[in-house]
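Note that one protein chain of the assembly has been removed; the remaining protein chains are unaltered in position.
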Amino acid sequence: MVPLWMYLAVAAALFCIGVFGVLSRRNAVAILMGVELMLNAVNINLVAFWRYSETGTPLLLNGYAFTAFVLIIAAAEAAVGLAIIITVYRNRRSVIPEEADTLKG
Amino acid sequence: MELNAVTIGFFIFTILTLGGAIGVVTTRNLFQGTIWLMVSLFGVAGYFVLLSAPFLAAVQVLVYIGAIAILITFAVMLTRSVTRIKERYIRTIPSLVVSLALFLALLFGVTVPIFGDYSSELAPTVVMTTRDLGLALVEGNGYVVPFLLASVLLTAAMIGAIFIARDEES
Partner (left out) sequence: MDELCTGLCKLMVESGADAGLAQFVSLLVGVLLVSGVPLLTVIILIWVERKVAARIQDRIGPNRVGPLGLMQTFADLLKLLGKEDITPTSADRVLYNAAPLVSFASVVLIWVVVPFTPFHFGVDLEIGALYFVAIASLGTLAIMTAGWASNNKYALLGAFRVVALLVSYEVPLVFALLVPVMLAGSMSMLDIVNAQTGMWFVVFSPLAFVIFYISSQAETGRAPFDLIEAESELVAGFNIEYSGMKFGMFFAAEFLHVFTNGILMALLFFGGWMGPLYYESPLIAFAWLGLKGAFIYLTTLWLRNTVPRLRIDQIMAFNWKFLVPLSIVNLILLSAALKILQELGFAPRDMLSASFVDVLPTTVIMFLINLALVVYLLGILRKRGQEARRESGAAQGALAQAASGAGD
């Protein structure tokens, strides 16, 4: 049996790799991929806590249902995010977020 | 920890998940990055199977590999100025420091029970089926409001994405 903390440790590692990707990559698409990694790290945590919940009643569906909602948000976020990236690219010929600065005074 | 199917599976999925994730943040080529992302998220789907949530695993594969991977690939192809970006990273050292520090803090948090002790034992038996999830999503005292909100959000996101990405000239 795998103890709970190992799942949490893997999720923590995944989350931090995602954070590194978001902070350091220049390409907007790569940043979006980092965000996806972070969302999935959260999902591992939610499902693991649900499975190991001390109450012993996994019928309490919180972790399970919330993971489903996170997946929905991830899909919506990817669709809108990529649409924005494509539009910015079309207008400014760039996929670097710092260069989309038209609104800057 | 004894060696059985679950632990072997756990190690394989850990290698897939973390290896894929490292591939995502290190590869120079964004298409390869997408493939690495899929490897990583496939590993996450494996965890869901181990945690007796097969429905989530199937949805994970369907949503990420069936939809998001294709979306990202199309975005990568449509924004092909990738060659113009000379350096892969900016602020490499600070980001590395921040994420490593965060990882150590989180690892400390999950291994040392500072937030109170939590059970490390599996909940006895999982009797939940996909049917229970389906019922909970439409039941009045279940998740019917978040479920409806999620549907509205998806519709809004779909319309928004089409509207934003549409070429105005045509």
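Each chain gets a letter, A and B, in the order it is written, and its residues are counted from 1.
Everything that follows uses one rule, which is that a residue touches a chain if its C-beta (ideal position, glycine included) is under 8 Å from a C-beta of that chain, and two chains touch if they have at least 3 such contacts.
None of these values were measured; they are calculated from a predicted model.
Although it is not drawn, the missing chain touches B when the whole complex is taken into account.
Listed residues B:I35, B:I90, B:L107 or B:L154: the one in touch with the omitted chain is B:I35. Check B:I22, B:I65, B:I90 or B:L154 against the missing chain and you find that the one touching it is B:I65. The omitted chain makes contact with subunit B at the following residues, 29, 31-32, 35, 38, 54-55, 58-59, 61-62, 65-67, 69-70, 73, 77, 129-131.
Here is the rule we use: only the chains that are shown with their structure count from here on.
On the subunit B side of its complex with subunit A, the touching residues are 1, 6-7, 10, 14, 17-18, 21-22, 24-25, 30, 33-34, 37, 40-41, 44, 47-48, 50-53, 56, 59-60, 63-64, 67-68, 71-72, 74-76, 78-79, 81-82, 84-85, 87-92, 94-96, 98-100, 102-103, 106-107, 110-111, 118-124, 126-128, 132-133, 136-137, 142-143, 146, 150, 153-154, 156-158, 160-162, 164-165, 167. Partner subunit B is touched in their complex by these residues of subunit A: 1-10, 12-21, 23-27, 29-30, 32-34, 36-37, 40, 43-44, 47-48, 50-59, 61, 64-65, 67-69, 71-80, 82-87, 89-90, 93-96.
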